[in-house]
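First comes the structure, then the notes that go with it.
The block that comes next holds chain A.
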Amino acid sequence: ETQGVSDDEVVIGSVNDLSGVFAAVGVPAVNGANMKFDEVNAAGGVHGRKIRFVVEDNGYQIPRAMQGYNKLLNKDKAFAMLLSLGTPMNIAGFKLMDPKGIPNVGPLSAAREMLAEPMDNKFTGFSSYWDQVQVGVKYLAGEFGAQEVCTMYIPSDFGKEIADSTKDVTAALGLTMAGETTHKPDELDFVGSLTKLKSAGCDVVTMALGVRQGITVVGTAKKLGWTDVKFMNTSAGFLEPVAMVPGGVTDGLYAAAGWVDLYSRAADAVPGKFIADYKAKYDQPASGFAMLGYSAAETLVRALEAAGPDLTHEAFIKGMESLDYFDELTDAQITYGPGDHRGADEVTISVVEGGGWKLVSRQ
Partner candidate 1 sequence: MSSLLEIKNATLKFGGVVAVNDLSFTVEEGEVYAIVGPNGAGKSTVFNLISRFYDPYSGSITFDGKNLLDRNADQVADLGIARTFQNIELFDHATVLQNLLVGRHRHRRTTMLEEMLFTPRVRREEKRHREAVEEVIDFLDLQPYRNKMIAGLPYGVRKVVEVGRALATGPRLLLLDEPASGLSVEETQDMRWWIDDIRKQMGITVLMVEHDMGLVSGVSDRVLALADGAKLAEGTPAEVQSDPAVIEAYLGAGAA
Partner candidate 2 sequence: MEVLQLLVSGLANGCVYGLIALGFVLIYKATEAVNFAQGDFMMLGAFVTLGLTNAHYMGLPFWVAAPMAIAIMAVLGYLLDFFVLRHLFGQSQTAVVILTIALGFVIRFIAGAIWGHEPQTLESPLALGDIRLGGVVLGMADVAVIVVTVLLTIFLYQFFQRTKLGLAMQAASQNQMAAYFMGVPVKRVQGMIWGLSGAVAAVAGILFASKGAIDPNAGLLGIKAFAAAVIGGFGSLPGALAGGLIVGVIEPFASRYLAAGYSQIAPYALLLFVLVFRPHGLFSQVRTKKV
Partner candidate 3 sequence: MSETVLEVKNLESFYGPIMAIRGASLKVEKGQVVTVLGANGAGKSTLLKTISGIMDPEKGQVIFEGEEIQGKEPHSIVRRGIVHVPEGREVFPLLTVDENLSLGAYTRNDKAEIEKDREMVFDYFPILKERRGQEAGTLSGGQQQMLAIGRGLMLRPKIMLLDEPSLGLSPLLVQEIFAILKRLNEDEGVTMMLVEQNAKVALELADMGYVMEIGRIVMDGSADRLMESEDIKAFYLGHQEEGARGERRWKRKKTWR
């Protein structure tokens, strides 16, 4: 008897941020996943089982997250977790999931720990921040002959990973690490930090900041007349609103991520339909994270299908490890296998141009 599985239902859980500082990530992702599950359920479910997706709001607080895990795993008896948000929250959750062998699929955290040992029950969707920064800095260095690399980050696990990766790749490429600055999530003015980095002569600046802050940084740099520098975001800042800031404030901002921007492909069939459907369902424009949510749900559904009608954790993990398909929505090849628990291995690099993201490289 596997928990969360009955003849006509399978329970999927998620501990997410629907009201805290990362609500802008969690909300659309959950919406996207719900959209996919609604479609699947409307078509009769997977092997006759409807998917029940239960989401607990953690407000980006660990104690709340722990209550969420307690409810999902002990009360709702979730079969697997999907899209759980926050690195520390996920890690704390592993304590409970690992002994029970509960799969954790596509967490909304690009930290490397998402695939920490024991890895059997952990699956991530995309490249980690670490990889994104590695690829991004390499690209910018190669493309523009950048020499001096800098980083701006929030001192959290997220910021630390990006800062560390920046330092690592800088050293590996034989470039110089020229400066770094730290920030608080509520900081709103970056003149000081930018003056510091400018005088340090940075060519490339990697950023691990809040979305709103990222916008301000780029705008302020322009205002200060600092134009010979490339700012680079990771998937955490790879969002429509960043590109759409009026007045072309963010033009020229790079982002390294694991997928291709949705709106730049709005004319294509699958992304176009997704944008329309999402708008129709939620009366809000679809965002990159909505797309990620949908795509992660799709991965899960495919794995459930592959696992066969006798659903157990082992069968599901086998199912996951058998997946290999091209996801048109994210424009990425998704491959899992024994020993490969990461879906899309590619890192994409995009730049803001004329109010939208333009893909410039993928590797």
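Selection criteria: all candidates are chains of the complex that A comes from, given by their letters.
What to note about this one:
Just so it is clear, contacts are C-beta pairs under 8 Å (C-beta built on N, C-alpha and C of every residue); 3 or more make two chains touch, one makes a residue touch a chain; residues count from 1.
For clarity, every value in this text was computed on a predicted model and none was experimentally measured.
Screening 1, 2 or 3 for touch with chain A: in this complex the touching candidate is 2. Residue ranges on chain A touching candidate 2, taken from their complex, read 19-21, 23-24, 27-28, 155, 179-193, 195-196, 199, 211-212, 215-216, 219, 223-225, 239-241, 244-247, 284, 287.
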